[in-house]
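In this view, the complex is presented without one of its protein chains, the others remaining in place.
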Amino acid sequence: MLLRLRRNLAEDERATFLALAAELGYAVRFVEGEPELARLEGPGRPEHRSRLEDCHAVVGVLDGGQAHELHQRAPGAPDRVVRVGEGAFGGGSVSLIAGPCAVEDAERTLQIAREVRARGATVLRGGAFKPRSSPYSFQGSGRAGLEVLARVRREARIAVVTEALDPREVEAVGEVADMFQVGSRNMANQPLLRELGLQRKPVLLKRGFAATLREFLLAAEFVLAGGNEDVVLCERGIRSFDPSTRNVLDVGGVAWLKLHTHLPVIVDPSHAAGHADLVRALARAGLAAGADGLICEVHPSPSEVHSDGEQAIGLEDFSAVAADARALAALDGRTVVQPAREDAREPERVPARPVG
Amino acid sequence: MLLRLRRNLAEDERATFLALAAELGYAVRFVEGEPELARLEGPGRPEHRSRLEDCHAVVGVLDGGQAHELHQRAPGAPDRVVRVGEGAFGGGSVSLIAGPCAVEDAERTLQIAREVRARGATVLRGGAFKPRSSPYSFQGSGRAGLEVLARVRREARIAVVTEALDPREVEAVGEVADMFQVGSRNMANQPLLRELGLQRKPVLLKRGFAATLREFLLAAEFVLAGGNEDVVLCERGIRSFDPSTRNVLDVGGVAWLKLHTHLPVIVDPSHAAGHADLVRALARAGLAAGADGLICEVHPSPSEVHSDGEQAIGLEDFSAVAADARALAALDGRTVVQPAREDAREPERVPARPVG
Amino acid sequence: MLLRLRRNLAEDERATFLALAAELGYAVRFVEGEPELARLEGPGRPEHRSRLEDCHAVVGVLDGGQAHELHQRAPGAPDRVVRVGEGAFGGGSVSLIAGPCAVEDAERTLQIAREVRARGATVLRGGAFKPRSSPYSFQGSGRAGLEVLARVRREARIAVVTEALDPREVEAVGEVADMFQVGSRNMANQPLLRELGLQRKPVLLKRGFAATLREFLLAAEFVLAGGNEDVVLCERGIRSFDPSTRNVLDVGGVAWLKLHTHLPVIVDPSHAAGHADLVRALARAGLAAGADGLICEVHPSPSEVHSDGEQAIGLEDFSAVAADARALAALDGRTVVQPAREDAREPERVPARPVG
Partner (left out) sequence: MLLRLRRNLAEDERATFLALAAELGYAVRFVEGEPELARLEGPGRPEHRSRLEDCHAVVGVLDGGQAHELHQRAPGAPDRVVRVGEGAFGGGSVSLIAGPCAVEDAERTLQIAREVRARGATVLRGGAFKPRSSPYSFQGSGRAGLEVLARVRREARIAVVTEALDPREVEAVGEVADMFQVGSRNMANQPLLRELGLQRKPVLLKRGFAATLREFLLAAEFVLAGGNEDVVLCERGIRSFDPSTRNVLDVGGVAWLKLHTHLPVIVDPSHAAGHADLVRALARAGLAAGADGLICEVHPSPSEVHSDGEQAIGLEDFSAVAADARALAALDGRTVVQPAREDAREPERVPARPVG
């Protein structure tokens, strides 16, 4: 690693820095004629970079060298492929997640699940626990919603992803879900991320609406560092100064992520748009920028939705989105994973592998 | 309430809206000649506004009328004064919170506590649980840190505020702290906010770095709605496009909050600045804009700090900040609460009042 | 128009409002039971909305009714098709603009023009006057650059677009260019926009990097209001908090613009990306979101570029971008306009039509 140090280090600052480097196992060489530059040779473990950056003597890391974090794509390394039920994300596989914002009653949710599966979704989305801005807004149906999801999963033979808000709910959510969702508001909720790092189920991690791409990757690192390798990143729009659209879908961020991490990246065109009439365009843009999938709010009757109904698209529009996805994936030699038609059965339970 | 409805409502959308209004106890009058406007007369409870806004037929609330949320300042209503140990925030009282970013060993922390108290701080800050961007960075000393705080609190006779990150830690933190801190990353962590709403201890709620003022107040509302009336809001800088300073202290937001809520508002000049040499100017700006106090990172030897050392100020600088605070408060006829000098004793324990 | 008025209007404020409405030719009806709402019936000319919004008594326009601005897409109205040399933007036609950041010497520029034309560009870009952040950076070759463009235009038989920075240069630029470019820094340079409104040549208007979509459309309105109907809007990325990419390409903004205006919209993936390795992904995303064309920085040897070389792509990459464009356009039944191959001749001069 090549580090930049503060100018005119005091003797004690310099000593503190040298002691830390030695403790971590590095040899320090000051660059000749440049007292503010130090070259460190040693183990290069991912955690060392952060430890050194925390040191007061260090202005920053100019060159990280071989030290790399778990999310980083090594040169030439292939994509991590994350499998969820019939779906697969990454490595040329594109999958579609669709469903209502919040879980509704069992009949309705079952109907939606069958409809979106018939149109190409391999994973059903639906919130049981909903984070809302106001304590007085509808907060989801909670445990009852999880039971609905369990039944729908079984009967419609579709994998489900649903949000965990609270580390105390992770176990209950994990009994039903094939994939945990971490919402935008909770991207930096580290107790929750650590808890999910101990699970052996994929995690759909949404980018905080004002998180840098570096912070997003470090949030994923909290999960990876716990031993859970199956993180799917989701770009869902960042906050801007313009009220015309709810958020700004950062398609450049999608492309940047695909270069810098081996983890799959999907987009959420619904939250980015905030209006149904922009969803299809954003879904296309995200896939064209290289996304490995989509998560869409879909509802047979958007006008009856309890929360965020303005951004849900109807079933026909979802068919169009799915057709776009197939066409766009084909341009790159990628494939949209289709749900099985004939012998569909309940998604296999992922056994809870022992930790460590 | 005056509501704006969607154009050309379908019959079922209109019916759904009317049913909801009736369920909540409102009479609906459509404004003559304006089919998109509806006037509702009824109970006007705070939760109704959010319920109506969630309804697909409703574009927005044009005039909230008498319905108000708990954080709202009624016309002419006085400030809520929140007391923490010797400190008091609001109603003309300004208090200073100071201390290290993270709790250090007991001797060091005790020394800092005595030093900042002697210079005018009535509350000690210090993190035991630290949220950091990387899983490999120093994460605080955890429970051991809480023990240090308990000892320092007793021996230095100063109230302490420390962060709770995880709803499962709230009880342990509450056994030591006189005030809970909710950090910027957790402003929208609703399980945590709800847990704190059940406590009978003040909460220092930091604004999310990209939260609107409305979202900030609704986060406070999660605590207030639980029955805990003692929330102190803290503006700590918002994220911008400019890397020169770490964040942008939203002094206009401080002034706006003082007009719209009766809750006290303080500023954190340290996180806003990100550099020690800007802290004093930001502390002054915040107080001049009407803040009811400050929370500052102070360390006798900033160069030895484990995390965020760049923004900690030394003891002499803190003396200058405290002197500024006294001068600025006096301009408005406000007072900086001074720690007792003679018969100082351990801050009285706030008894855990029964909930409800 | 339905206007919202201030609460408790003073008598003189009310009188001023009524006088203005009368002067503009409107009948005012106050909505029964709602003293803060006024319905105006009258001519509904585009300039009236702004005049009324400027009135102190008026909080805002709730419903603009028939009053519309020149950029607005009337329901069901077709795209405005803007033709530049062989290129056409809008109405199902997609065109590619390519070339160097700044005009170079004549031989080099001629070579680039021929290369990009052979690969599918119908318009050559190249700056003679360059707005740079520092007064000491390379500012372009000025009038000499215009002469190079004139020669290249003639010999390579390709239309050219180049930036005008200063209203005093508009005439000289217009003698050479087939299309005027207004850069992001000058989106709100109203003397320049007014001057271009008097020209009878297309204008490529880039969005300011922190302009709202409404402000962007109003900047176009300055040109349209002068009588020049040929404005092509260009989304080139907005500023955000994340340093990973230079800007954030607002693909949702592209889709929103296509709904709200009949003017063509293109994207500039080069300035949005800031790095050559992201340009292709952004070009694809922009077209997939509905853009009517691209403007790309292309250079046979990006490493030799004077300014912004990091974002220029090479010729082979441009071939790939052009192939992507054809494939994406075909998905929608749109066509990428190809330069003529055989009988190519100098683009016809657009005669300077008399104003008015």
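Should a chain be cited, it is by its letter among A, B and C, assigned in written order, with residues numbered from 1 in that chain.
Everything that follows uses one rule, which is that a contact is a pair of C-beta atoms (placed from the backbone, for glycine too) under 8 Å apart; a residue touches a chain by one contact, two chains touch by 3 or more.
Keep in mind the model is a prediction, meaning the values are calculated, not measured.
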Which of B:L249, B:C296 or B:V336 contacts the chain that the document leaves out: B:L249
Of C:L18, C:V31, C:V81 or C:A188, the one touching the omitted chain in the full complex: C:A188
Selected from B:V94, B:A272, B:V298 or B:V337 as touching the chain missing from the view: B:A272
Where the unshown chain meets subunit C, residue by residue: 10, 12-13, 16, 46-51, 53-54, 56-57, 69, 131-138, 165-168, 185-186, 188-191, 194, 209-210, 214-215, 218, 221-222, 225, 239, 302-307, 309-310
Subunit B, residues in touch with the chain not shown (by the definition above): 210, 212-214, 237-238, 240-245, 247-256, 258-259, 272-273, 277-278, 281-282, 284-290, 324, 327-328, 331
Touch residues of subunit A, complete complex, unshown partner: 2, 4, 29, 31-34, 36-37, 39, 62-63, 210, 239-241, 243
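Going forward, only the chains that are shown with their structure count from here on.
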Per-chain Cα centre nearest the global Cα centre, belonging to chain: A
Inter-centroid spacing, subunit C versus subunit A (mean Cα positions, whole Å): 35
Shared interface positions of subunit C, touching two or more other chains: 210, 240-241, 243
